[in-house]
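Of the protein chains in this complex, all but one are displayed in their positions.
The block that comes next holds subunit A.
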Amino acid sequence: MLLDLVAKLGRTTLGLIRAAGSLTLFALSGLSHIFRPPFYGRVFLSTFLETGFFSLPVVALTALFSGGVIALQSYTGFAQYHVQSAIAGIVVLAVTRELGPVLAGLMVAGRVGAAMAAEIGTMRVTDQVDALTTLSTNPMKYLVAPRLLAGIIALPLLVLVADVLGVAGGFTVSVVKLGFSPHAYITSTLNSVKVIDVTVGLVKAALFGFLIALMGCYYGYNSKGGAEGVGTATTSAVVAASILLLAFDYLLTDLFFSQ
């Protein structure tokens, strides 16, 4: 009984180590192909548009409403201590440091990470990935590298938009609903935000973009067993990307902002 338990624990541990090793090798291989020709510009461009441009509406709406909600919630709490003037600073710091990258990342993970896993997974189970190899094309170079690069570049751009719209959401609620002076709000916002806040947000976004694309590609590439396997790969990609994204968000916040 005890031996069985130890054996099961050992198998699980070995499985986790194997999975971590396999993911690391996959990531390193994908990254190395970004810098080595041939480059597949068309694949990059279509993935970049899908990741960046077509994710704009959902990211924009999420950021806009989140900025508004922070302003509203902060006002409720801060009014008790008569520090409503801090709302602009709270909104801009929350949006640029955390909410912009995290919300955009989660939205893109659900939208694009899932699509990447489903597309590559379908290609895997219908032999299209093997067909690439037989046609003198390295699947890591053709399928994975352009997606990783698109994720790394597109997400920071999306987060820039999310930052602006998040602040705009807070501004709109504060001015229209809470009666703040537009000029005072903007001045307070500009006084509160520092370059490092936006920069770290963008660094986070680049890492999140990489993680989302990596999970989509990894689970898709290793999917097995037809439609069910592709479905499992898609779910796993989104769940893994979301968890990794939140974990790395904490680590980067701790690295850059903890005293």
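Definition applied: contacts are C-beta pairs under 8 Å (C-beta built on N, C-alpha and C of every residue); 3 or more make two chains touch, one makes a residue touch a chain; residues count from 1.
Criterion: contacts and distances are computed from a predicted model.
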Practice task
Could you tell me which of "ABC transporter ATP-binding protein", "FAD:protein FMN transferase", "Cysteine desulfurase" or "Phosphate transport system permease protein PstA" is the UniProt name of the chain missing from the displayed complex?
Solution key: "ABC transporter ATP-binding protein"
Fill in the blank from the handout: Which of A:T24, A:S85 or A:T126 touches the missing chain? It is A:T126
Practice task
State which residues belonging to subunit A touch the missing partner chain.
Solution key: 38, 119, 122-123, 126-128, 130-131, 133-137
